[in-house]
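Removed from the display is one protein chain of the complex; every other protein chain stays in position.
Entry: chain A
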Amino acid sequence: MKEGSVYDEGFNDDDDDDSILLEFESGSDIEYDDTGLLRRDPGLASLSDEESGKGGNNGYYLDGATISSRNVVIPKDELYENDGVPKLSYRCLTTDQIYELMLERLERIQPIFDISYEDIIVLLQQYAWSEERLLEDWTENRDNVIVSCGLKLGHEPVASRGIRKHANFLCHICCEANKMKTFTLECGHEYCLECYQHYIKDKLLEGKIITCMSCPLALKNKDIDAIMGDNSSQKLMRSSIKGFIQKHSNHYKWCPFVDCNCIIQVGNISTLSEFPRFHLSPYVVCDNQHRFCFKCGLESHSPGDCHVAELWVKMAQLESANLNWVLTNTKECPKCGVNIEKNGGCNHMTCKSCAYEFCWICEGCWAEHGGGYYECTRFKKEDKNGAVESKNAIRKYTFYYKLFSEHENSAKLDWSLGLTVEQKVKALQENIGISWIETQFLPESIRALIEGRTTLKWSFPVAFYSDPSHNLTKIFVDNQSLLVSAVEDLSQLLQVKEPQKIIDRKLEFFNKARFVRSRDKALVECGRDLLCKGICIPHQ
């Protein structure tokens, strides 16, 4: 959960006109629990406590049903800001934290299953951590679930399991005869420890149940750790949780920023459908201050709403499939929904997860595509029908797209600038003896710069879809150029390298960054106005 935003932490002191930029922040209802590790909002906490009191299993799952049931508990007016604008309740987690939550949850549901903690982990792994589905199947046919997950039924005779010592063991995998240590499960398939270690090492990142090398019997976490001699099972759990997140992508989204491992979990996902009405988007901010749209999984795209962003991205994929644009480089598999990265010009995609083959451009099944290995013929046909009309539209699009990608590139440069700012802050502290808090105007400036740049970038799609003859569109374009100059000004100032000069010009940094913020906000407001008044109409 975020505590407010970069806008209200002593940087921008005129709080009263923050409405447009702050409406999604849900800072006020956050609590840290006693461990300080898991941050949860009281809605989740109180519900789970209540549930554990009853000892029941209904109502609070970590997958789909978990959170939707929460909406019943919270009074409706708490889900909205004062002006009726929907408010998103979310928290920022890591895979490890989600796993911890799973284990906490597991302790509560264990009494339902009459099997060990370790065995339930195997079951949950098989069910992609979906308790609801597991419980359903469990009630229906317990034995079936146990066997299909590679566990032994209680009444079956159990041979000894674990590591064994020998003088001279012939291992049938490596066919070496001098093995001293082996591992075996109840099935009696016994192989040398070295073979098992190699076998497990390769499987840890797949996140699926690891079985005996000869039969479907499952290795439990303690087996894995015993064989590997460390806590390797944690690696397996981490990759397994990744599978869970992919399967529940309506509640969980990875932060789209490069090298960021944050996962945002939204509590009240039913609220998501309320945003489009207001031409607003459900923005979330991860613990690394990355702002992104929970609906599209894209970086912040204001002043465009999700509809603008969606159509613009689609168009970019259609018309500039060859442009190396990072935002279009991942797509969900049309069949199984797993995220797929495109890493080259070829449009023939094969999903790693379900092996479905499809065309990157039209998302159609590749096999039905016929002939066209390099170009999507479906799209080409449409193009011919559209004749001259579509040619002009493409030319106009290309113009706006160029501007868009120009700011995209600048934003990338600003990112690297941001990295050097960290060193500057250090230099200020060391060379001039300034406290950490006093140096914060620098990172704040860089954030204002990057966010301003992002707004600029996404203002071109809005301009593209707007009626050019309308007066408000002209005002919008004027606002664009005002933000451009504010951003360029600040960007130039951030090139200053000498620590003393930076300190001398502190006020200038402060003012210029603040100016960018206010121009940014003005452009966002104006863009939303265009959308609300129907002057900007996104279309295909």
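One rule holds for everything that comes next: contacts are C-beta pairs under 8 Å (C-beta built on N, C-alpha and C of every residue); 3 or more make two chains touch, one makes a residue touch a chain; residues count from 1.
Here is the rule we go by: contacts and distances are computed from a predicted model.
One chain of the assembly is not displayed; among "Ras-related protein Rab-15", "KLTH0F14894p", "NADH dehydrogenase [ubiquinone] flavoprotein 2, mitochondrial" or "small monomeric GTPase", its UniProt protein name is "KLTH0F14894p". Contact with the undisplayed chain is limited, among A:Glu136, A:Glu206 or A:Asp504, to A:Glu206.
The omitted chain makes contact with just one of the residues A:Ile115, A:Ile173 or A:Leu472: A:Ile173. Summary of contacts with the chain left out: across A:Asn288, A:Thr350 or A:Gln423, the touching residue is A:Thr350. Against the chain not shown here, chain A presents residues 172-177, 189, 191, 195, 198-199, 202, 206, 208, 213-214, 340, 343-344, 346, 348-350, 352, 355-357, 366-370, 373-374.
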